[in-house]
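Omission of a single protein chain aside, the complex is shown with its protein chains in their original locations.
Here is subunit A:
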């Protein structure tokens, strides 16, 4: 069978990053980025580039509208708790983000903070404007209680996997992103469910490695992850050319009082409840390990579940131990399958 993935040039995979299957992210170097950019082509985007441009345009418009709607600027007091000392920052309501607070603290806070914790309990994206006076803690992956930030990281990995798949597949594969289930670290893998116009795709090692390389490229490019709450109508407009997203939107909006949370990374937009980590550079070691055929869809298509395992940058793990994790991440993830009804599962979770 002909490959549906544009296999990355071998020298790109091997020389730029690593010699092993476990694509390890080295320290971002401008040189590496320059090397990567010559291989990037817009042509291998699976969804047509015009529809991506349209989505981004709508996203930008709505983002601008929301920024303009702030009007008179109110001041809020943000009480920062943590190292080097507790301080009170006077910030702008609905404009300043935890990232801006980190900018006031130090370069290190800015670089290291992956997620913010508001009032000691509410996880808050680094680039989401603060609404009222609150206390603020900045989290990274080595805090003593990293559950919240780990979960956000796992969710971000699923989201990034969507973007990487979008880049990797050729247009003739007719890739459509379906959704990704909530993060479950204990299952050993993060997941993205997709629909392909083929029923017997059996990915080769090179194809999986190419997707892993795309993930590493995303991390090297260091995209900021933006969050935007929109109404259901705008979300429908943005995802009007995506069959599965339009189907999911009503039930999502119903749970969240008509608001839908969108996330953007580069030019890739997806629906997610959040929170996510602040930027793609937090992805360290990453391997996309398996693609499982889940079910048939329609006349010609099939549901596939793509799985992988990743570690945050800054966490070192030797390759033998990481190999064990890679092996485990190949097993089919037990999360809700894309062909199972969404509402039923929600009720199961609530009960």
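In the analysis below, a contact is a pair of C-beta atoms (placed from the backbone, for glycine too) under 8 Å apart; a residue touches a chain by one contact, two chains touch by 3 or more; residues count from 1.
By our rule, contacts and distances are computed from a predicted model.
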Can you work out the missing subunit's protein name as recorded in UniProt? Choose among "Hsp70 protein-domain-containing protein", "tRNA (guanine(10)-N(2))-methyltransferase", "DNA replication licensing factor MCM4" or "Large ribosomal subunit protein bL17m". "Large ribosomal subunit protein bL17m"
Which one touches the absent chain: A:121, A:144 or A:200? A:144
Missing-chain contact among A:53, A:81 or A:324 belongs to A:324
Looking at the full complex, which residue from A:124, A:153 or A:303 touches the chain that isn't shown here? A:153
Kindly note down the residues of subunit A that lie in touch with the hidden chain. 141-142, 144-147, 150, 153, 185-188, 309, 311-312, 315, 317, 321, 324-325, 328
